[in-house]
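Structure below; questions to follow.
Note that one protein chain is taken out, while the other chains of the complex remain in position.
Chain nomenclature is as follows: A and B, assigned in order of appearance, with residue numbering initiated at 1 for each chain independently.
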């Protein structure tokens, strides 16, 4: 418990924490801007254009921003200690070592959950408010039907926070850990999208971006990912993303010279 | 200037991170080979198919890896305090910064072009006579795209250097580079047409096909900019960010 309060103090006494959190939450403003622009375009469009007009689910597009930010926050909580050498003090104070990593994960995970829910639900409600019944699709379906997907989307943010912490501990360099997170969010899905079938869909189904819709069974054909996993399997893959790298990191941190 | 360039060259080649980032960029060659073997096998089954060219598909990997190199050239000096020693030996900050930019430009252009050409050549050799879509045009037709891709990598690395100098933080500069390369284009993609195409035409990753006068993507369609204008915009990115970075280095106490 004392480790937890100590780690919490470390996180909230750093300026970078607030910058990253601010950046993550700015996704709500980006979503608002996109919704306002889209509404304006819809209103000036002809009737024929309107009937064909589609808009992506903005919260699904913009969740990438908090995903990236919280992944980086997770990485920074540990790599900044390696840069400054504070890690040696931290590990000396808690010789078992694993509580340090566990406490960090718990804190960035909880922050990720809050930030994820705020951005996803914030973007959803604001977009719904702004767009009303303009575009057929996402924002015209009742909230209850959308709730499972919104929850699953929110959950991907803490998963990234945990991934960031794990890769931060594994790689010990901010640049390296951030590169891995960016690779996971952007580069790998981009490349997988270009692979010929059937592997594009098979691998795409395993991407974190694909999991929310697989978990809720709310699949769409236009997805850039795949949708082959059952809800239970997708949930298990999500848990694996959150835990396996952390387990590897804990094992390594305990074994390696600090 | 020559002396400072030579010093920056020593700095670059004497840290492991340089080789990690270049190694990550060079992974494109291996991925390109694996890719071609895979789509080649598919083509043997199906007769023919249209696959993306590996040097285009894996370009974001090279862009990102070498942008990290650009960022680290300056932020690692700020992180370690080495920047103060560097400025004591080269008190003219413009000289130091120009030398850094020069070395980053040379190193990334050389790396990117070698990796791109190697990927191009190996994939075409492996593809042979198969009909894979990407291997059916002449080298002279593909050359503009290869050159534009190489230039985009250098532009992005210099953007990383500029932002690194402005922010003095590895994480901050990397996040900004990622925003330019991935987040912004991703978000703009989802604007209703034709606005997505108009705005996207100005974004870094979409400049490459426009310079080579090719289609931006299936979603975005043809570009808006003629090749010379796209090239000008590509140069504007590093020019603006390097200027911002230079003023930050010049004005602030080290």
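Side notes on the structure shown:
We take it that a residue touches a chain if its C-beta (ideal position, glycine included) is under 8 Å from a C-beta of that chain, and two chains touch if they have at least 3 such contacts.
In the analysis below, contacts and distances are computed from a predicted model.
Selecting from "ATP synthase subunit c", "ABC-2 type transport system ATP-binding protein", "histidine kinase" or "Aspartate carbamoyltransferase", the unshown chain of this assembly corresponds to "ABC-2 type transport system ATP-binding protein" (UniProt protein name). Within the full complex, the chain left out of the display is in contact with B. When the missing chain is restored to the complex, the residue among B:6, B:141 or B:243 that touches it is B:6. Across the interface with the omitted chain, chain B contributes residues 3-4, 6-8, 10-11, 14-17, 76-77, 80-82, 84-92, 253-254.
Criterion: only the chains that are shown with their structure count from here on.
Chain centres here are Cα means. That of chain A falls 25 Å from that of chain B. Chain A meets chain B in the complex at residues 16, 19, 23, 30, 34, 37-38, 41-42, 53-56, 58, 61-62, 64-65, 68-69, 72, 75-76, 83, 173-176, 178-179, 182-183, 185-187, 190-191, 194-196, 199.
Listed in rising order, the residues of chain B touching chain A in the complex are 17, 20, 24, 31, 35, 38-39, 42, 49, 51-52, 57-58, 60-61, 64-65, 68, 71-72, 79, 169-172, 174-175, 178, 181-183, 186-187, 190-192, 195.
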